[in-house]
Structures are given as C-alpha cells and as structure tokens.
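We show some of the complex, not the whole, and keep each chain where it was.
In order of appearance the chains are A, B and C, and numbering begins at 1 in each one.
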Amino acid sequence: MPGHNFLFIPGPTNVPDRVRRALALPQEDQRAPDFPQFMLPLFADLKKIFRTESGQIFVFPGSGTGGWEASIANTLSPGDRVLAARFGMFSQKWIDLCQRFGLDVDIIDVEWGEGAPIEEYAARLAADKAHKIKAVLFCHNETATGVTSDVAAMRRALDAARHPALLYVDGVSSIASIDFRMDEWGVDLAVAGSQKGFMLPTGLAIVSVSQKALAARKAAKLSRCFFDFDDMIATNKDGFFPYTPATTLLRALRESVDLLLEEGLENVHARHHRLAEAVRRAIAAWGLKLCAAKPQWYSDTVSAICVPSGFSGADVVATAYRRYNLSLGVGLAKVAGKVYRIGHLGDLNELMILSAITGSEMAMRDVGIPIELGRGVGAAQAYLRETNKAQ
Amino acid sequence: MPGHNFLFIPGPTNVPDRVRRALALPQEDQRAPDFPQFMLPLFADLKKIFRTESGQIFVFPGSGTGGWEASIANTLSPGDRVLAARFGMFSQKWIDLCQRFGLDVDIIDVEWGEGAPIEEYAARLAADKAHKIKAVLFCHNETATGVTSDVAAMRRALDAARHPALLYVDGVSSIASIDFRMDEWGVDLAVAGSQKGFMLPTGLAIVSVSQKALAARKAAKLSRCFFDFDDMIATNKDGFFPYTPATTLLRALRESVDLLLEEGLENVHARHHRLAEAVRRAIAAWGLKLCAAKPQWYSDTVSAICVPSGFSGADVVATAYRRYNLSLGVGLAKVAGKVYRIGHLGDLNELMILSAITGSEMAMRDVGIPIELGRGVGAAQAYLRETNKAQ
Amino acid sequence: MPGHNFLFIPGPTNVPDRVRRALALPQEDQRAPDFPQFMLPLFADLKKIFRTESGQIFVFPGSGTGGWEASIANTLSPGDRVLAARFGMFSQKWIDLCQRFGLDVDIIDVEWGEGAPIEEYAARLAADKAHKIKAVLFCHNETATGVTSDVAAMRRALDAARHPALLYVDGVSSIASIDFRMDEWGVDLAVAGSQKGFMLPTGLAIVSVSQKALAARKAAKLSRCFFDFDDMIATNKDGFFPYTPATTLLRALRESVDLLLEEGLENVHARHHRLAEAVRRAIAAWGLKLCAAKPQWYSDTVSAICVPSGFSGADVVATAYRRYNLSLGVGLAKVAGKVYRIGHLGDLNELMILSAITGSEMAMRDVGIPIELGRGVGAAQAYLRETNKAQ
C-alpha cells in the first residue's frame, strides 16, 4: 500500500527518525569498560523525566505489565492489602495481577469514564486505623477511557489521613507526556513503558522507586529474580546489569530522553495539551462526547470518543485501517464497541494530529455516523492556528 | 521540532521506507562478478517503466539537468536547429541549456499556464520543408505551472507533417507517475530524474533513447565524456559502467522499481489522478484557480494554485514551513509570488494528501486569504471517500 | 574511533544488516486485523528452528533469564524437587533462580570445564524411586566454559530410568546455532534468547514447551502474570498477545528466522562447527588449552581459552578492546582471570572469525603471553582454505 500508515493508537507511538536510526546501531558488549559512561548519565537523566532526585530508576526488558510485576514482587508479600480503584481496563488488569500474586486487593469500583475517586480512597484510608493497607494503587492515566486522575490530590488524601501506605502510580500512558512529579507528589513507585511517551518500540519497563519503597523490599516475600531490584541495585551502581540488558533499546532511549530534555518537559506537556485540545474541539464540532465524564479528567494523551448509539466504534477503527491506512484504538472490555480512541501522545505535531481527525471523519461517515466532513477538522485547525506560537 | 516534516514540493518526493532502508546498505564492488546479475534486470525493468522495448536506458549520476545535457550532447551538433515551446521555468531552462551548447532554438512562446501548443509546433514543422529542424523539444509536465501536455498529439503532428525530427520529451515530473508511453508515442529521447516519481533522493538522471536517436550520435559533434552514450553502451551491455556508478542509488532504484511494478503502472497513474483530483476539489471549494488554464492541462503530479491578488504565494509557503512543518513549492520566475504549488507525486496516500490541504488552508488563512477552514478539506474528503475502492 | 568494532562475545552477536534494517521499521498496531497474518507463520517457523511439531512457542519481552523464569513459574510449585548440574556460571544462575522461587534443587557439582554428568544424573534419577524429582535442568551449552553437553544422552538416561521428570534445556547459547532437536530428544522445555543464534538485539525470551510440560501448568502454584503461559495461549492462537508485544523485535525475528531457514539449519550448524574448529586450530597452534576438558564437550558457539599461569584473561580482553576495537568475553566467576572467551556464533564468516584470532594474538602478545604472531592465524587459515566448499 503506497504511503505510510498513520498510527494513532495510544501506544506504541510513532518513533522519531532520530530514535529509529539508533535502533539500527551495531551491537555492543554490555560488559565493555566504557559502557558505564553511557549508562550512568542515562540513569541520571531518566530521573529528570520522572522528576525525582531521591528515587532510583530501574530499566527492565519488558513492558508496562512487567513494570507492574516488578513493583509488586519487590515490595509486597502474599496477603498484603492494597487499595485500588477500578475504572478501566488497565486499572483492572493491574488489580488482576495483584490478585494473581496473592495480594488482598480492596477494590473501589467506579463508573468507567470517571477518574480515580479521591474521596473514596480517603474514606477507606481513614477507616484503616490499623494501617493494614500497605499500598495505594493509582492509575494516573487510564488508557482505556482517556481519563487522567489527580495524583497530587491522592497524595494530599494520604497525608490528611496520616496513612503510611506506599503510593504506586501507573504512569504508563502519562509519564514523559503529561505533568508527573514523583518527588513533589510523594509517589513511591511509578511505572512507565518505552512505547508511549518515551517514543520507543515496546520492550522496556521503566520503574522509578522511592527510598521508602526500596526499604520495603527487605520484608517483601514474593519470589522474584528477573525483576529483582537487589540484583539491579548491586550492578546498576557501576553502570552494569545483572543479566544482558536490551542495549539497543537503551541506545534508543538515550536519544528519546535527549529529545525530551532538548524540547523541555514543560514544552512537551504543553504540546500534548494543545494537540489533545484540538482533538476535543473536533469532537465538540461533531456533536459527539468523550468517554471521560468531566473536563477535569480529560486526558491529554488519549481521547476515547463515544459513537452514537446504533453504531460501533470497532467499525470505525476497522474502516479507518482498511480504507485510509489509519490506525485508531478500539474500545476495550466494558466500553468495547461504544468508543473508539485517538492516541495523541509522543512525537506529534499539528498536521499529524489533523490527519487523525481527517481520517476519523471519513471513517465515521463511512460507517454512517452523520457528521459533516471538514467540520471537526475546521474546528481543530482554527484552534491550532490561534495557538501556534511561531511568528 | 517534534513530529515529521510534511513534504509536498514537486520533488524531491517522499522516499518510501523500503527504499530508505536500501539507501543504508553497505557499499559494494561495482566490478564484482555478480554485479551484472543485479544490473541487467534493473535495466530491463526500467524499460517497462518507460514503456519501451526497442529503446535503451541510461542511468547517470546526476539530476534532470544532467539528463537534458546527456540528451543534447550525444545527439546534436552546434548550429543544429531544434524546436521548443517555452511556457514555464523548466521548459525555459531546457532551452537555455540548448543555447549554451550552441544549438539554434526555434522558440514558441506560450502564455504560462497553457500547455504545449501542438498546432503551432505543427505549423512550424510544416513550414520546415528543408527539414532543418533536427529535434522537437517537448515538456510533458511543466513543473512550474502544473501543466501536462499531450505527447501523443505531438507525435501525430510530426507524423502528419512527415517530419523526421527526433522527439525529445522532458518527463522529469511525469515519468513513473502519470501515463507515459515511449514506443507507442514514438518518443526518441525521454529524460527522468530519480527524485520525482521514482521516489528516490536526487542523484540519478535516467534517460531512455530510441534506436533512431542512438543512430544520431554518430554525427553528433558536441563534446561529451561523463555523459557519453558510447562508453555506457560498451559497458552496460555486460552489466557494468565506464566509471564508478552510484551503486547505493541503484540499489534503492531497484526497490522503487519493484514498488512501481508491484502496484502496477496503471494503478500508480490512477492513484496520482485521484489524489490530484482531491487537491483540485479543495481548490474549487476555496474559490481559487489553478495556474493551469484548462482542465485538459491539469497536472496529476503538481498543482500551481493562484493566490488572490494582493497576496503572495511565497508568504503562504514560508508560513506553512515555519508554523506547520509543511513544505510547499513556491512560484518560480514569471509566476513567482502569484502561485504556490502542491506536489502530489510519488509515495502518497489519502491522509498524506489531505495533510497538504489542511496545512495549506491554515497557512492561507494565516496570511489573510479569506478561505473557510475545513471547506477545502471537506470537499477533498468527500471525493476521496466516494472513490475509495477498499471494501 | 575509526572503523567498526569487532564483536566476539558470546552474545549479543552481530546483527545482520538485513535484520538491522527491520529494527528501524515504523511502529505498528499490534491489534491490527492483519497482524495475525504476520504472527501466526512466525510461530510456525520458530517451531522449525526448535525442531518441534507438537511443542508450543512462547515469545516474551525479556532475556534468557526471563525465559528461565517463565519455564519455572508456569510448571512448578514451591518445594518441588528439580535435579541440576552446576558447572559454569549460567548453570549456576539457573539453579539460583530456582532456589529463589522456592524449589528444592538437587545439585550435582561438576568441575568447570566438564560437561553435564549424564551418569550422575542417571544415578540420581535411578535413586529417586518415588519420582520426587519433577524436572531435570540441563544446560545444553555452558557459555562460561564453552562446554556443550549431550541432550540426547540425557533423554536416554531418563528413559532408561523410566523417570517421568520433565526435561528442561537451557539452549540460550545453542539453539539456532548448533544441533538441537526438541521432539527427537524429548525435551519438554527449551529456553532461547534473541541475542545469540537468533542474531537479534537482546529483548526476547523464546521458549518452546512440550504438551507434557504445558499440562504441568495446571498444578503449578508459583505466581505468574507477565510470564504466564495461559494468557499467551489464549491470545497467541489468534495471532495476538495478552499485552503489548515487542513488535519491532518480532519483525526483526521474522528476518532472522528467514535467514536461518534460507541458509538451512544443517548448513548453519556446519558453518558454526567449521568456524569453531578454525578457532581451535589457532588455539592448538598457540600451544594453549581450552577450558573445555575433552573434545566431546567442545562448544561450537564459544571457546573459553585458558591463559598460561601468571597471566590474566581479563587483561587480554581489556587490551583487545582498548587497542584493537575487539570485544572478547572475560572469564566469569570461578574462571575469572583464568580464561578469555571468543564467541563464534551468529552471523559470521571466515574473515570475521579470523579477525577474532588475529586480534587475540596481538592482545595476548601485548600482555606478554609468548605466542608467535601469525601462528594461530596461519593454522586457522589453512583449515578454512581446505574446508572451503566454494569452487
């Protein structure tokens, strides 16, 4: 098929050319004497992305799921109680993982489309006088529904309750794209994956861990080896790894971290907000609604768009792929068919996001959704013109 | 700048990923015993692209200008009369080249925006009873004005006049993109460049020459060495070259020829027509006009769009580049400022061409041209939806 | 530093150009409707590499260590007894992993440099009348000592003992390089990594599992999620994955599997044997000895070379890297300093392996080892000339 594919799923995201070139580098010896000169600054710069000074970064071959597993396996024990809200497929999968590892998950069920329920979290923490809850699981950005929740508020709730539970954040589809502040928000464990805001192929789980969470590993009884923090700590300090690291992805990560820092994290966040808002202007012009129930939860990395009743979001996605070489995200689990998703994170600019809107319009019309072609595009164009800062 | 650049100049065009990968191949020995097994089939397949069986293909390191020079230097002599129409910057430059080589160019001046004047060509040929005109120069697609002319009609005019002049065609921005038939149209010499329909970087002049034109080289008195057909004929027959060929570009050419033949030339032409028509629907919706004066001349590889008086096409282009990472073509020479150009040839699909339209709309509005955002896009979307053949 | 690095560690290995180009492919949607058309044939072809028809292939983001963890976590329970020999760092690390997961490892300690002790394995199996041993762990190729052991003999020993234990094989540095026959040898679980014979960057654990081993997962009580076979089985059958797969590495794996099958597995094995033998000829010419104690154990993928007493293998490696841009393998654990290693697996040919020998000679002389320059090279050249099959 001529021309390129337009990739607007919420990860993997488009890999910038500069990063793609790094993926084709020759292999290297991970035990070479100059390898630490590459690796130690990379660890240091990753801390800047997570906005932590006291935390420690771990990079595993894996994916976000591997990052979750590492976070649980290194710090908790079977029977430990954790508190988690379930409001989308990824928060649900995290809970499922905890349960498979024998944790006792106190689940707060929330309507899909709503954000993390800070007040309910607070209530249960307050009720937990015995401090049996060891950890609070918090999904920063629920990729299934396009909902961003308020980590800072969660921290305030923990503090208000004077509860010592660790705060674990799923930042897979938020970190490196939207505002995230590990130290300021008192996050103890944050999980990211390479294939989202880091603009890499899938293959790395990147985890940042506070000293408090690190201390918890002494008592943690879950078995671990591949994801063991101790082995990493022992070797990472010298710039090496306990087993063969994914050096090619690490070289590519060096490039993507450089790209992020060269643009500046604030600028990266502002760009994501602006492109996301353009998508939302288009949605409004179409007369459609987001799955996210309130503006406070609108995600700047992914929009889940409700299709009118009688239509299927899956059809929109299939049509866009087949007819326009456009990859959109389907609705998952509870919202399957009800929504389709536009991922708008990573290496994107104005015309790229407009492509997603243009193609969505055509695919929606193809399946019979009565929107006017050009209407959403025009609204997005107007917003992007007005907010373009180039002279 | 995040995201990729949108390249819509009428060459160089977007290089498909598969071709880009070939550009990074390791170097090779151009005298290796198996080199001919690569080169001879490539020559054979290039003949398919030019639609010639009896002609011979020459590939020089160079550009379209080099191809013109090769065509003149190998077949003509100082003082030879050639007949040419001038109706855009590229037809003009070809004439200039001929004059520098001492040819006597009989120039037909035509309004820019019109096509090659077949009747005037015919009249001058008819008047040339002595057959002093050795060659007719014919610009198939004038890139400066977005005008395609009728090569078959030119051949009919030559035949009607029973004139033996050679027919030279500038196919730089037409061959491999729109219909071109060397043998059927009796073309004696056709010039193409790598960076247009062949979807490669600049660096190759590709010339196809009829046996009649090859015979003319015996009497041709212009000096030549780098571009000498004889040296090429002597070595190409065995799959080699008289001097180091640009093997990397040849490997990439192998890929692009494969892409063209896999898609099928008719499909390639149909795709170019459809994407060009989408651009024209947008232009009509904007209430603007093409530089091309009549539909019969509308080019399927490039559209030169007249900006309303009081505005500058150059401003549109500069704005698109600075604010939206979009590269459009400026107006050249006589039409500088009066038009801007969208190149729509090469490795393109629906959403790619819509990006050019979307970005053009925004840039036009930015410079004050009173078009309604989304209007042109909507017209193009409608046409592309209706004509999409995927189920 | 001009020129390229010469990589002769026993993994990561040199990635062929064709595979490197695949690593730079654009990202794709792992849920695209045509993704299974890519993935299902890849699973089928991987079975050819493992030489299994009834087994099932699993591909995890990870490394060999992850593959080991997957094999243990899916099929065994804390307290289960497994039988394993320890004769090098990698067999040792596998045992350590088992112990961390609460298994009761019956360890056979063997001199480093010797192969897996089939008779002792047999004796312990025979003694295990109650069949408490659930699995036999067998390191096919111990990368630390350059020792290959006899899997077929191990199977015969199991059969002779009529013992139902599962046979687990660490094939990380053997599979895809030297002869391995899952079905014929009755292997129940074989672990490979992407960065060895598969000629890819590190990042994939590739595991092949017999139906018998798969059945064992019902009773297996170890926690698992990221490495869970069940989730993979449920989605892989349709060509999908339970979480985002490392698609870029999978695309590259497609290329490397094609390369292996195009060359033919027997030819791949023969090539590895021939290049390894060339290294051994050089070692003999130097008057040095392999760590591998007997010819029956000589590995065709890696040679651990004993340096004369008074010298350090680590110095040879450091010198080769610093002065000649040559990466060799250091001695690990018990043989640290005593050996250095030449990895000779993956995408290699005659002149490549001769480079490793040439550079080794120079580095050995640099640290004072009294070998004659050119002597080992000459012996290897002679062997390679004689055994070259090209006309």
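Just so it is clear, contacts are C-beta pairs under 8 Å (C-beta built on N, C-alpha and C of every residue); 3 or more make two chains touch, one makes a residue touch a chain.
The shown structure was predicted, so the numbers you read here are calculated from the model rather than taken from an experiment.
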Number of copies constituting the complete assembly, 3 shown: 4
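One rule holds for everything that comes next: only the chains that are shown with their structure count from here on.
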Touch-based graph of the chains, sorted into line, ring, star, complete or other: complete
Chain pair that, of all pairs, has the most C-beta pairs in contact: A-C
Computed distance of Cα centres, chain B from chain A, in Å: 46
Whole-Å separation of chain centres (CA-atom averages), chain A against chain C: 35
Sites on chain C at which at least two other chains make contact: 21, 24, 26
Contacting residues of chain A [partner chain B, same complex]: 1-4, 6, 14, 16-17, 24, 259, 263, 271, 322-326, 347-352, 354-355, 358-359, 361-362, 365-366, 372-379, 381-382, 384-385, 388, 390-391
Contact set on chain C toward chain B in their complex: 17, 21, 24-26
Touching residues on chain C, where the partner in the complex is chain A: 4-5, 7, 9, 11-15, 20-21, 23-24, 26-33, 61-66, 68-69, 78, 96-97, 100-102, 193, 195, 201-203, 222-228, 243-249, 318, 321-322, 327, 329-330
